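A single protein chain has been omitted from the complex, and every remaining protein chain is retained in its original position.
As written, the chain order gives the labels A and B, with residue 1 at the start of each chain.
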Amino acid sequence: MSTAANSKGDGAVKWLDERVGLAGLAKKQLRKVFPDHWSFLLGEIALWSFVILLLTGVFLSLWFKPSMTEVQYVGSYSNLRGIKMSEAYASTLNISFDVRGGLLMRQMHHWAANLFLAAMSIHMLRIFFTGAFRKPREINWLIGLSLLMLGILEGFAGYSLPDDLLSGTGLRIADGIIRSIPVVGTYAEFFIFGGQFPGDIFIPRLYTVHVLLIPGLLLGLISAHMLLLVYQKHTQWPGPGRTNDNVVGFPLLPVYMAKAGGFFFIVFGVTALMGALMQINPIWMYGPYDPGEVTAGSQPDWYMGWLEGGLRIMPNWESHLWGFTISWNVMIPGLALMGILFTALGAYPFIERWITGDNAEHHLLDRPRNQPTRTGLGVAGITAYGLLWIAGGNDVIATHFDLSLNSITWFMRFAIFIGPVIAFTVARRWAISLQHHDRELLLHGYETGVIVRSPDGGYSELHAPLSPEHAYLLSTQPRSVPLQLPPGEDSNGIPAPLHRKERLRIRLSQFWYADDVQKPTADELEAAHHHHDDDGPMIEDGHHVGIETGGQVGGDDFDLEETPAQN
Amino acid sequence: MSEITSSNGHPPTDPHHDSRSTQELGEPIPNPGLPEHQPRPSDVDPAMERRAERQVAGMFVAATVLALAFCVCYFTIDPQATVFGYGAMNLALGTTLGLALLLIGLGANHWARKLMADHEIIEYRHSAASSPEDREAAITAFKTGAAESGFGRRTLVRNTLLGALGVLGLPAVVLLRDLGPLPGDSLDHTVWRKGVRIVNDVAGTPLRPADIELGQLVNAEPALFFPQQGPNGKVIPARYDGTALNDEKAKAAVILVRMLPEDIHPIKSQASWGYDGILCYSKICTHVGCPISLWEQQTHHLLCPCHQSTFDLAHSGRVIFGPAARSLPQLNIGLDSEGYLIALHDFYVPVGPSFWERG
Partner (left out) sequence: MKFLSARRRHPLAGLVVLLLALVVMGGLYSAFRPAAADQSGSDTALISQGRRLFVVSCATCHGLNGEGILTKQNTNFGPPLVGVGAAAVDFQVGTGRMPMAQPGPQAQARTPIFDPGEVRALAAYVASLGPGPAIPTDAQYSTSGLTAEQIAQGGEFFRTNCTACHNFAGKGGALPNGKYAPTLIGVNPKYVIEAMITGPQQMPKFSNGVIKPQEKREIIAYLQQLKSQPGYGGSKLGSLGPVTEGLWGWVLGIGVLVLATVWISNNGARVTKKKSQ
């Protein structure tokens, strides 16, 4: 690089810094370190999908007319020519058939929306199972949840805008759900739709919500989400050299600039290829919305599928009290389910902290096995969500797997309660057994697959110690210490007056850590390494023989004299 | 742990956490420290390095070519053309754009993986919390400001301000009043009334009982929605159009079915509402309002495709399965002087989903 170019660049930096003074910030942030792990990029999929949504959405807005005024279609899709439809639907047909690249942009927008919500969901699951929501990141967890909730609303708004048969059916269901709100239901319905459903003003209103209100909120919250991430620095997996007090990884400039920037193009490219090859929401096949029409397979996009499933399997409970109607059958799945999920998720970090009494800052991630109860709860939640999801597609499942619609519904009505309990138990025990496995590995080394015959005829498998890195990884988790009831009485013989809430908390804490397998202490480890009589021979410490990689196993490495005969 | 003690003053036995407990019991394995950095093939072999360079540049060149191909496709492909049963334009634009983007992304990552310095860096964390002095200073500053404002002292000023701000919420709420009209009794009525002919949907043709065979389903609407042939040969235009049509159709859509009169087991109050085995029901599901017309002519069951509520039309539309709670409203029908099917009355109950004041 020539000095001339250098001084030219310096000049630009000077010009900018004299006006905004960003050098102080840039000095630190340009070489900011991010740790490397595939699961840390899941949120990035969501971020880049959002950018794609903004880009493609702006393109679509150049032609889309958010109007419910009735027009007669005259565009180039002949199967609908002459049919009366809303301007919104007609302009969506126009984008699909008469604007070159319009169909591609529409499909990319829709695929990106599906990916946006899917990526947010798996990102959230990653945060949950690794405990990345713990102090000091609870605020970012809540921001993330708001993003997910707003994303769902934004997606539903987008799904409803083209005013095709499917989106109209979705709105009709939304109308029925709003109407079920006790006391003010019909008022809310009339205010939202500007009168009776469908009216002529709802789509213009929804358009403002879809292109201005929610995207604005999303943008602001995403900025806050990212700023907090940068300020608090990313979490990392425990490992050699990686502690709670540092972050090890690659600098933003150049490595993460290239990796993250490149990933944006990868997400964009994959979305474009999906838009090219996979048809999504073919509104021309659904036809314009008509309140007298419906199609088999009327379903929402995937992120609303679980609510749809709730609506389908809910028993038909309705109460009539003092001349008023309460539609539990609509309210519970339509309104309460979403509230329950997001309240539970929002409260979770605080409930877990209350139960465990853990008030420390955590920058190292938990391996899911080391938090069996949390992992069990997460798997139970996924199971409940998945069952509702399946119930939401019960008609497609019935026809494609030769099942009875009614049987699926009945099965789900029970499975939704039993399934999560089974899932919790299985996942928790599984995690605990993996903890056992880790402890065994630490104490007795790994199984080499080499069978040794002892002089007295017994056979046993050779164990070899782990590499220090691996061993360290298996011993990084903190020991779990459940809360204990205080000693029965004080010096005067009076039992400690514990509040009911405190007792509950102690009991929950003991349940939380029940059957947790602790990592061995240094003494235990020492003892095991010197007395592995019970477990067969072990390659001596310090010799890392590449058995799996085909290295020679030298006879000198075995403690043959300690090999017991196993009967 | 401060919150435990503060809750009732009697802390449960101190839970040992993290570093402390670890120190007491002894960390079994010492932290071996960051592994030694190992070079990549492209770091030590100049040939590999050049190869990686060529690969990255090759991807960027290919992306350039594809971006240009996108432009060529845009201007040359006939928008109506198809290829392999797919729309040619969408396929061409999407694959060229998608691959161009993908190659840029892959190239950038390949560059980072093979050619950029890859030494791991350690950065130290600092607690998010400010120093106690800073916190103290901040609180002092706030208290000073609050005291200088007299917010706590001048209660009259404070309370009137709070009152004014609170009442300011009212205009904000009141402004929203014109979002929509009040529902009134509009949910209780449809456009059906005595004498309105029941006509076939889409075509708008009036129906005679003879047109409707045993096992027939007719998706029908009130004649007011379609232009009708008047008595003197004049065409009477449709009463409803556009938005008004959709609003009314959302309530008034019906289905006509015909079954053997002996198969019909109506509740007493609706025993005479059919005509010679022809029954007319609301098409709007009582669950959340989807139009339902999946009629099984042998079982006489009607299924909603949205949430699978099932109604038995031979038994006055009672619910036999699914989430709907209310029977499907039935329309009382008869014949007019010309022998066409007509409504004898509006629905006696509100159609569609339940609501609070429905009773």
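Everything below uses one rule, namely that a residue touches a chain if its C-beta (ideal position, glycine included) is under 8 Å from a C-beta of that chain, and two chains touch if they have at least 3 such contacts.
No experiment lies behind these values; they were computed from the predicted model shown.
Q: Among the chains included here, which ones are touched by the excluded chain in the whole complex?
A: Missing chain, whole complex, touching shown chains: A, B.
Q: With the missing chain put back, one of A:I178, A:V270 or A:I382 would touch it. Which one?
A: Touches the omitted chain: A:V270.
Q: Among the options B:Q228, B:T310 or B:S354, which residue touches the chain absent from this view?
A: Selected residue, touching the omitted chain: B:T310.
Q: For a quick check of understanding: of A:G131, A:G185, A:G199 or A:G262, which residue touches the chain that isn't displayed?
A: A:G262
Q: Touch as defined at the start, partner being the missing chain; which of B:E27, B:D43 or B:E357 qualifies?
A: Residue touching the chain left out of view: B:D43.
Q: Considering the entire assembly, which residues of chain B contact the chain that has been omitted?
A: These residues touch the chain not displayed: 35-36, 38-41, 43-44, 82, 85-87, 90-91, 94, 109, 113-114, 118, 200-203, 205, 207-208, 210-219, 257, 291-299, 301, 303, 305, 308, 310, 321.
Q: Using the document's contact rule, name the residues of chain A that touch the chain not shown here.
A: 36-42, 44-45, 78-83, 96-97, 103-104, 107, 111, 114-115, 118-119, 122, 165-166, 259, 262-263, 266-267, 270-271, 274-282, 284-287, 290, 292-302, 305, 392-396, 398-399, 402-407, 466-467, 469-470, 473, 544, 546, 548-549
Following the convention adopted for this analysis, only the chains that are shown with their structure count from here on.
Q: Centre to centre, by mean C-alpha position, how many angstrom separate chain A and chain B?
A: Chain centres of chain A and chain B, defined by C-alpha means, are spaced 20 Å apart.
Q: Looking at the complex, which residues from chain B come into contact with chain A?
A: Touching chain A: residues 1-4, 7-8, 10-13, 15-18, 21-22, 25-35, 74, 79-80, 87, 89-91, 93-95, 97-109, 111-112, 116-118, 120-125, 127-128, 176, 179-183, 186-187, 201, 219, 221, 241-243, 246-247, 249-251, 253, 283, 287-294, 305-309, 319, 321-326, 352-359 of chain B.
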